[in-house]
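One chain of protein is taken out of this complex; the other chains stay put.
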Amino acid sequence: MAMPQTKPAPVATTDIAVSARSVSKTYGETEALRDMTIEFPRGQLTSLLGPSGCGKTTLLKIIAGLLEPNSGTIEVNGKPVTGPGEDRAFVFQDFALLPWASVMRNVAFGLELRGVAKSEREAIAAKYIADVGLKGFEKSFPHELSGGMRQRVGLARALSVNADVLLMDEPFSAVDEQTRRKFQEDLLSLVQNENKTFIFVTHSIEEAVYVSDQIALLLPRPSRVSEIIRPSGLRMKDVDNIRRDPEYLDTVDRIWALLRSYVE
Amino acid sequence: MTLYGYRLPAMSSLILWGLLWEAIGQMEVSFFVPPLSEVIVTLFEVVQTSAFQKALWETAYAFLAGVFFSIVIGIPTGILMGKNRLIDELLLPWVNIFLSVPLTALVPVLMVLFGFGMTSIIITTTLFAIWIIILNARVGVMQINRSLVDMARSFGASPWDAFVKIYFWAALPEILGGVRIGIIRAVKGVIIGQLLISIVGFGALFELYSNNFLMSHFWAVLLVLFALAFSISELLAMLERRVAYYAAKR
Partner (left out) sequence: MTDQSQRTLATAASQGRPPLTKPARRDFFGRLTPALVKHRPLVLKLVSAAVVFGAWEIAGRIPVSYAFPTFIESMAALWSMTVDGSLFVAYGETLKPLVVGILISTFIGVAVGMWIGLAKWADWLFSPIFIVMQAAPLAALIPLLVMIYGIGLTSKVFVVCIMAMPVIVLNTAGAVRNTPSSFIEMGQSFLASRAEVIGKIILPAASPVIFSGLRLGVSAGFIGAILAELKITPTGVGDIISYSRSVADYASMYAAIFSIIVLAVVFLNLLERIELTLFEGNARGYASD
């Protein structure tokens, strides 16, 4: 319980897994990102938090290689990004599950595209299906699952390709509140157990403070990183106590104070 | 499609195809394909002939009558099917069958029953248009938002009030969608009817032109017909879009 504020900042000891340098992106006339620079430490979860229109999803898709920036560079493990790569996996807001494919095929789909043999990829997929708690649903189809279960399938698919970096685009926004809380707890243990870098887009302040090692607060017009917040003491707490912690509450208040003027 | 940053209008490629037609016609590749310019010149002569105007009038009459009957019979039938399960289950198999079977096969029956005249053509047109109108009206009524129905009941609306003030309007986008497809089918039906009963309307005109190998006359009439059909369908699509604005927000 001791020294919640004095824990040595981990950023000095960890290296940087992903970095964005002066990234700009415009859609026609609209400026989505201007000169954005931000770094994501390895093994940690960084949230991109901000009101709608601040370009957080655009930034995530540029990191994924799905969009090309007009200028600036993205580096993953020191190598510049030119397109989608094996070092990154994406978790979609609307799950992007193939409705005609079983849970097994959906989870194994990333491996299928990488040319992994069927028996091998299904063995790997089965492990991750069990890991996310869907054992027994291998032969089910997406429409037979609840929203939360569908996102577990999407998560298992992203985990099964064993990428260093997991990119999550508002992954819990389409599931109900209870499921969402359970997801957030599971995500915390995932960050702890897997040595992966998580980049997490959300518009929920509470969610960001709860799950993040580092929060990048993005503001619109022009879009920019307004502040990097590191809720340093929360990660040592038991998951059940985080929401009562004074630092949690203070951080939520502080972010709201910063954002409130941008809400229409 | 953009060219050098300039957005080309949607149907502008038809100009290109028209030029291709003209070129093929000028090169006299085939006797059956006269140049487009010649066809257009003929077009202005043809539309002034009394034979053309008579054909147009007869076609329009059969078409409008067919559309009228299919709407007046089709929409109430569809709404009834959407509201009453027994009627729905009794009629739906037949509606589905007649929606997709070759109705051309029925035209000979109509000819022996109703003669080689206007009546048969009007019935053919109705048969082509009515099934999709029924089906769409039915779907429109069935998909009405449950809370709208509850709202009507909670405010104590009478069945008639609920029907006239809520159900009809809530189902209107689907109903109009059905009417649009029905009308496009009616255009095809009226021409098919005239081709098979080839003594009236454009059927007779086509017979005359093809027997005398008047190619540019033939193409001119085709062009008028296609342009009319296309305009009707675009006009209806435009009307439908004006109603559809609230379809997405229900």
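As written, the chains take the letters A and B, and residue 1 is the first residue of each chain.
In this section, a residue touches a chain if its C-beta (ideal position, glycine included) is under 8 Å from a C-beta of that chain, and two chains touch if they have at least 3 such contacts.
Just so we're clear, the structure is a prediction, and the values are computed from it rather than from any experiment.
In the whole complex the chain that is left out makes contact with A, B.
Contact with the chain not shown here comes from a single listed residue; of A:Ile124, A:Val161, A:Leu188 or A:Val201, that residue is A:Val161.
Residue A:Gly133 is the one among A:Gly43, A:Gly133 or A:Pro222 that touches the chain not shown. Of A:Pro41, A:Gly55, A:Pro69 or A:Gly110, it is A:Gly110 that touches the chain left out of the display. The residue from B:Asn84, B:Asn145, B:Ser158 or B:Ser210 that touches the chain not shown here is B:Ser210.
With the whole complex as reference, residues 1-2, 8, 10-14, 16-17, 30, 32, 86, 89-91, 93-94, 97, 99-109, 111-113, 184, 187-188, 190-192, 195-196, 202, 206-207, 209-210, 213, 218, 221-222, 225-226, 229-230, 232-234 of chain B touch the missing chain. Where chain A meets the omitted chain, the residues involved are 61, 64-66, 83-86, 88-90, 92-94, 96-101, 109-110, 112-114, 132-135, 137, 141-143, 145-150, 152, 161, 167, 174, 179, 182, 186.
Criterion: only the chains that are shown with their structure count from here on.
Per-chain CA centroids place chain A at a distance of 52 Å from chain B.
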